[in-house]
Structures are given as C-alpha cells and as structure tokens.
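What you see is the complex with one protein chain gone and the rest in place.
Entry: subunit A
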Amino acid sequence: MSGGRTTSPAPTSPVPTSAGATTGPLLDGLAAQGRAALVGYLPVGYPSVAGSVQAVRTMVDAGADVVELGMPYTDPVMDGPVIQRAVDHALRGGTRVRDTLTAVEQVAGRGAPVLVMTYWNLVLRYGVEAFARDLAAAGGAGLITPDLVPDEAGAWIAASDEHGLDRVFLVAPSSTPERLASTVAASRGFVYAASTMGVTGERATVGSRAEQLVADTRAAGADRVCVGLGVSRPEQAAQVASYADGVIVGSALVRSLLDVPDEATGLDRLAEVTAALAAGVRSAERPAGASR
C-alpha cells in the first residue's frame, strides 16, 4: 500500500531518528500561558516556491504559532475557491512534492512547528515510509490528512511512530461518538475539529456546533483540539480561542496574497491579517482551569 515508487529523492540530511519540533509541547506551553495557538495555513508554490517560503516566514513573524504548509494537489476536494485558486496557480507554476520538503526545511527552526497538509495520493505515490523519513529529516512536525481517516492509515501510523511525527486527523460535526474515540486514539499532536460541515473558506459565523464538537472530542479523550474551517476574522478567532487549543486559519491568509500589485504588498497584507488574528487569539477570555 505504500505507493508504486521504488526510489525517492534523497533525504535532505543524514537518516534521522526523530522529527523537528512537534505541536504537542508547543500547545501545552501556550495553554500554560493561558492562551490558544494560531495555526496558519499557506500553500507551497504561491506565488512561487520562494515566495511561499517568504510568506510563511512573514506569517510566523507576525504571530502564527504553528505553520500548516499545504502541498498543492490537482483534486483538493476539501478546499473552497480561495485555496483552489492559489493551489491551481502553484501547480501551473510547476510546484513539485519535493518543493514542499525543501520549504519545510527553510521555514522550520523558527519556533513554529511545521505541519504539512496533504491529500493522501501524493504521499502514497512518494512512499509513505519514505515521505515520513524525509519530512522528519527536513524538520517537519507531521501531517494533516484531510482525506485519510485512521481506518485507512495503517502504513502512516507505523511510519509516523517510527519517525516521531504528529498525526493530525479530522473530526466533524457528523462524527459519531465511536468515531470520535477511534480518531482521538489514532491522533498525535492535536485533533483537527472541522467547525462546520463543508470545505475551507471564509464564513460570516463559525458554526455553533464547533464548541460542542470540541467538548465531545475532549470527552472522547483528546488532550488538544484545534478548530478550523470558516475562521477568518479576529473576533471569530477570539471566540474559538476561548474554548479550543488552537485556531486554524487558511483562506483569509491566502486571500491576503491574491490580487496584489506586487509580492511586497501581499506580504504586508499577510502580516497585517496575521497580526490581527494573533491579537484576537490572545484576547480570548479563557475560563480558569478550562479545557483540561
């Protein structure tokens, strides 16, 4: 099941034994400070591979605590129009899977753990074990896998154990208690709670079911739960940060890079949007002793 490929690009450093900074210790540290994390998504290759590396650095400098680096894919069924557009551009620009590993290497080690968000066929084709090895070598924290449920993830669970990588699976408002329990048990780092039934994109309100889902996921045994889908504004970030361990934002950040006269303007807008979201997260009122 590990894909048809027998050779892979050489590891970017000598054979590693463990990954770079993972998300668990960071989220625990922030929780001790009384706040949630801002998890920021950007796709590799938009506006170019080098430009996306610069954008991630800007985002981290402006206050993102965790990086979610998107690997461009031709058929992103969990993504809405904004991210589709950026990813389509990245692919037409020739962005390759190995560019993601290079980008991880270039943005890791700046204090923010770097997760890669990927649709599963790209990892299957590379080879699950080889990808885990090379991601760990590049300093990556692990994977977010929107179209891989734990039921199909045997090879990935083994490889991520071997290389000490986070496994971020998703739960949704439709998840049954049994599936919450099995998904929580299979996850490492945090569990990604989809705030609403739908794809990525900005929404006027964050689904009211998000808070209940976080509570249910904790009740199912999760130590850390971050919320994504539809969070785009500082006040939404503050609201989600009051009950979750992290606030995941994608489309709003990507949008700041679209339709700009030049890359510098895009980076300025990205820094501004990130800083506002980070301030929102930090402003959240968290009940003492909340969550855990």
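Keep in mind that, in the parts below, a contact is a pair of C-beta atoms (placed from the backbone, for glycine too) under 8 Å apart; a residue touches a chain by one contact, two chains touch by 3 or more; residues count from 1.
By definition in this document, contacts and distances are computed from a predicted model.
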item: Complex member absent from the view - protein name from UniProt, among "Monovalent cation/H+ antiporter subunit A", "Transmembrane(S)protein", "ABC transporter" or "Tryptophan synthase beta chain"; value: "Tryptophan synthase beta chain"
item: Touch with the omitted chain, as defined above, among A:57, A:110, A:179 or A:286; value: A:179
item: Sole residue of A:31, A:69, A:82 or A:194 that reaches the chain not shown, by the stated touch rule; value: A:194
item: Identified contact with the non-displayed chain, of A:147, A:162 or A:268; value: A:147
item: Contact residue for the chain not shown (choose from A:169, A:190 or A:243); value: A:169
item: Missing-chain contacts mapped onto subunit A; value: 1, 3-5, 73-78, 80, 84, 88, 91, 96-97, 120-126, 146-149, 151-152, 169-176, 179, 183, 194, 197-199
